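Only one protein chain is missing from this complex, and each of the others stays in its spot.
We just call them A, B and C in the order they show up, numbering each chain from 1.
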Amino acid sequence: MATAPEIDAPANPLEAFRTEARDWLAANFSPDLRGKDNSMSAVEGPNDDTPEQAAWKKAMGDKGWSVPTWPKEYGGGGLSRAEARVLQEEMAKVGAWNPMGGSMGVMMFGPTLLEYGSEEQKQEHIPPIVRGELRWCQGYSEPGAGSDLASLQMFAEDAGDHYIVNGQKTWTSGGQWADKCFALVRTDKTKKHEGITFLLIDMTSPGVEVKPIQMISGSSPFCETFFTDVKVPKANRVGPEGQGWTIGKRLLQHERNSLGGGGSSASRLFAGTPLSALAKKYIGVDAEGRIADGELRTKIIRHEMDIRAFALTLRRVQQDAKSNSGPSAATSIMKNVGARIMQERSELLIEIRGMAGLGWEGEGFDEDALKDTRHWLFGKAVSIYGGSSEIQNNVIAKRILGMLDHQ
Amino acid sequence: MATAPEIDAPANPLEAFRTEARDWLAANFSPDLRGKDNSMSAVEGPNDDTPEQAAWKKAMGDKGWSVPTWPKEYGGGGLSRAEARVLQEEMAKVGAWNPMGGSMGVMMFGPTLLEYGSEEQKQEHIPPIVRGELRWCQGYSEPGAGSDLASLQMFAEDAGDHYIVNGQKTWTSGGQWADKCFALVRTDKTKKHEGITFLLIDMTSPGVEVKPIQMISGSSPFCETFFTDVKVPKANRVGPEGQGWTIGKRLLQHERNSLGGGGSSASRLFAGTPLSALAKKYIGVDAEGRIADGELRTKIIRHEMDIRAFALTLRRVQQDAKSNSGPSAATSIMKNVGARIMQERSELLIEIRGMAGLGWEGEGFDEDALKDTRHWLFGKAVSIYGGSSEIQNNVIAKRILGMLDHQ
Amino acid sequence: MAVLTEEQTMLRDMAREWADNESPVTAFRAMRDGAPAEMFASDAWQAQAEMGWAGILVPEAHGGVEMGFVSLGAVLEQLGRTLTATPLAATSAATAAIVLGGSEAQKAAWLPRIASGEVIATLVIDEGPRFAPDKIAASVSGGKLSGTKEFVAEGDSAGLFVVAAADGLYLVAGDDAGVSRATRHLADSRSHAQVTFDGAAAEKLAEGGADLLTQVTDRAAAATCAEMLGMAEAAFAQTNDYLKTRVQFGQLLSSFQALQHRMAKMFTELELMRSAVEGAFEAIDAGRPDVPQAVSLAKAIAGDTLHLVSREMIQLHGGIGMTDEHDAGFYIKRSRVLETMWGNASWHRERFARLGGY
Partner (left out) sequence: MAVLTEEQTMLRDMAREWADNESPVTAFRAMRDGAPAEMFASDAWQAQAEMGWAGILVPEAHGGVEMGFVSLGAVLEQLGRTLTATPLAATSAATAAIVLGGSEAQKAAWLPRIASGEVIATLVIDEGPRFAPDKIAASVSGGKLSGTKEFVAEGDSAGLFVVAAADGLYLVAGDDAGVSRATRHLADSRSHAQVTFDGAAAEKLAEGGADLLTQVTDRAAAATCAEMLGMAEAAFAQTNDYLKTRVQFGQLLSSFQALQHRMAKMFTELELMRSAVEGAFEAIDAGRPDVPQAVSLAKAIAGDTLHLVSREMIQLHGGIGMTDEHDAGFYIKRSRVLETMWGNASWHRERFARLGGY
């Protein structure tokens, strides 16, 4: 990757960059914005930026620091990994967030396109992702193709310079707000994996219909998406026909890394009120200052230990990656452990709060507790999407442990 | 089954029988024998009866009360189930035991032969079982046929009026002390289940060699048994050739019932020092009188609850059997739950006693604790033999839950 | 199943049939979507009253059938299977209190109206979000009860409250001027309310002895266990059915051995749960001294098992189980509420050990 040589030049280049980042943040991130992070709205719903938020977003997009390590030629920040860490540290100090940080384009599609896209496709699609101008959604799962994704049926028929696409996708995150969709489609019904092609579909095309799915948590972040005779130019095919499975799997790796191991999700686990403090508040303590419900206390200890061991494992994975020994075996467990910790935390919150932890809406509940109820339910998806825990265990058994296929 | 009509005749026949049983016990079981139960030696090693123990054994054998519900015509007690329960109660009151109670003949082989044996075979083999004169061992498992028993290879070649048997058995319980062996052998190599035949083999036959297996617990209750050109008369075949699998499976049912659900094993779980008392002794209590190690205390509570739920399930199974609704679904879980309770108890004993719970031999340990160490190790077999926990789970999934074969 | 009398068997079978046909989960969904003020299915409650279920614990002399807890449990289990939303469990808990602790006059005044379905009753103990029968601040002075109670089941519609005050249990009529209610919307879409008593006229339940409160809350917990048993059974059965229809990787999910073993282990826990729950009913009906142990055993195991089954129901259904369109969400939401009510598994394990002296 082409890093910026003029930044690497000084004797202590990282400290020079730190000064640069600090100055730039001082000039562009107003202290008033602190605590007003609305970046998740990029994922969870339509944008509703204040003028100040919009200005901050534009500044980050123009600078390319929304994707600090992406190449400058496509609008990225062109920073080294070390510089990107410095930037993150400096942003954390002033409470600045990455307005594009959680988007599908940044997390999943962009990295994949940088690897597999043509020069024209990169020039066309990467800059709007960097600046957060367009939203992407993922057209992978179908009603009959969940864990067994490669059994997907949505068909793209060759019609000369374009394809005619027919079929249905489901679990399309943010489909109702998306401008574009990266989709896996079938171009050959006689092969399973080799019959799959990676297409970019404009969501405003005639024949695209989107229907939000209501979840048990009450929210509707996903959609069913129906495609009827949708025209997709061949220029919007990434890679050759029949190579979509390889590209699509690579994208899933980016997804998995962001779900399980992302630095942000680990730090989120440490954020917020510790369960022990909450338990003391709700349950009280015994004569020795211990949470009065001994069994619950033990569960909280185990949970806290699980978090620490997870964080240490995350560090180990990062060290292994840094020392160029490639992804370690530990990587494979991250998604399952991350999911278990997240779900366990939600269940423990209910056990601590009792009935007050089961509020749905209306009077009589803490706002935090109401959020946690929804989060408890929505969080059950973490062990289902992006490769279920069962699929992860299959992968660990087969790829890491070398156990045979059971068929 | 032919019950004794003269006992059923009085107005309150069970109470009449109770009187009879009590009188007979008073006459035959000396109070001095109390606490000198050596019945397990019938399973675990060579007999070493005192004259008093031998007399008690003879009395029980002559009376047929070693197998109270077996038909009188073969030396059994001929009692009804209700009477057998009364007998058990009366024996418990005076501390009398069944000298033949744990033997393979009584627990497994006898009931099977009563069902499938010819009249001659029953006349020949049942009375010595009743009187405990001969020991039987089980020739089922082979080195390559454990959980997948039907893949057994020991071959019985047809030689006119007899078979010539060659092969190896393993896990032969008490093989070194046994007089006879009931064995599954292959009489047809072209079929799997239908190629299996049930044979009775004299352990004193030329060509039978027995080699005890030392277990991790230090004891050697099992053997490897080698058969080289062993002659077995066809009169010793139970059932037709090729029907051995059906008979052999039936015998395993008797084994499973005695392992998991037997009244004796359930009552054994309630016997002995409760773990809670032992934990108080080793660990002490807090200001409120609770076992000072809170986490261990919770484990003990869970274990005690598991035992109670198991006992209630056992009662439910018995009630279902009594009400003639046949074996309930609950029956299928008994072996696994029984094994888990037994093994959990052993592990908890170690956790309670610490290093004092890991003694192997010699000075410095309670005698009970030393026994418990061996029991801890030997007990790991409970979830392996008689159909491993994994096999039981397969059976539950397929037969009870109707889930498909995974192949 | 425990050994039931012929009468009990008929009752159970009738309840099962009724729940399957007249009150399937779609009825619960309709109630939730309609969100009536009383937060239960009033037509279903009407039908239950007509079938005499509101009088299962009521003595014949007061218009009931006096069939006991084994019978009540058999019915509530069936209702739990389909998530039937009626005030039968709450009313039964309050009824048990009156039967155990009421004077003849109190019984005569209320039990016939309960048995007929005219009055919905409920048991009112907690003043915080966790079960704490030893922390009652509500007090009675000059026959007037004051205090605020939280998360009262069926509190939106109850016509009679059996209320714990510091010195015992009291009857308070729902229409007393000193009673006010505030709905609490919980995840299970059932009725829970904050109920404030501000000098409400209260009549003490003076019979039943010093441990009346414990006897009553144990019966409330047992009734809850019955509902939990039915829910766990249904959640498990639906999951098992789903695995037999869903194909992935060219195979039915039910053919994957890893799932088979999970299901087998869950089935094992379910069987133990049934034994423990039925054991509690039997202990109550037999008047055994170990009712507290039997109930704590049941509630602890029921809590853990339903927790497991309701989680696995979603996990094994995959994405479809995450949608509101599917019923799995209803089961997990209701599960946590019942796990919490009348003492969660930790609470009951703690009591079980204390009763055992360790």
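Details
By definition in this document, a contact is a pair of C-beta atoms (placed from the backbone, for glycine too) under 8 Å apart; a residue touches a chain by one contact, two chains touch by 3 or more.
Predicted model, so just to flag it, every value in this text is computed and none were measured.
Of the options A:224, A:344 or A:390, the residue whose C-beta touches the omitted chain is A:390.
Of the candidate positions B:159, B:216 or B:235, contact with the unshown chain belongs to B:216.
Listed here are the chain A residues that touch the chain not shown: 276-277, 279-280, 285, 289-291, 297-298, 300-302, 304-306, 308-310, 312-313, 315-316, 319-320, 323, 329-330, 333, 336-337, 390, 392-394, 396-398, 400-406.
Touch with the hidden chain on the side of chain C covers residues 256-258, 260-261. Seen from chain B, the chain kept out of the figure touches residues 141, 144, 146-148, 151, 170-171, 213-216, 218, 282-283, 293-296, 347, 350-351, 353-365, 373, 377, 380-381, 383-385, 388-390, 393, 406-407.
In the analysis below, only the chains that are shown with their structure count from here on.
Centroid to centroid, with C-alpha atoms defining each point, chain B and chain C lie 42 Å apart.
The geometric centre of chain A is 41 Å away from that of chain C, both derived from CA atoms.
In chain A, the positions touching at least two other chains are 294-295, 406.
Across the assembly, chain C contributes residues 256-257, 259, 349-350 that each touch 2 or more other chains.
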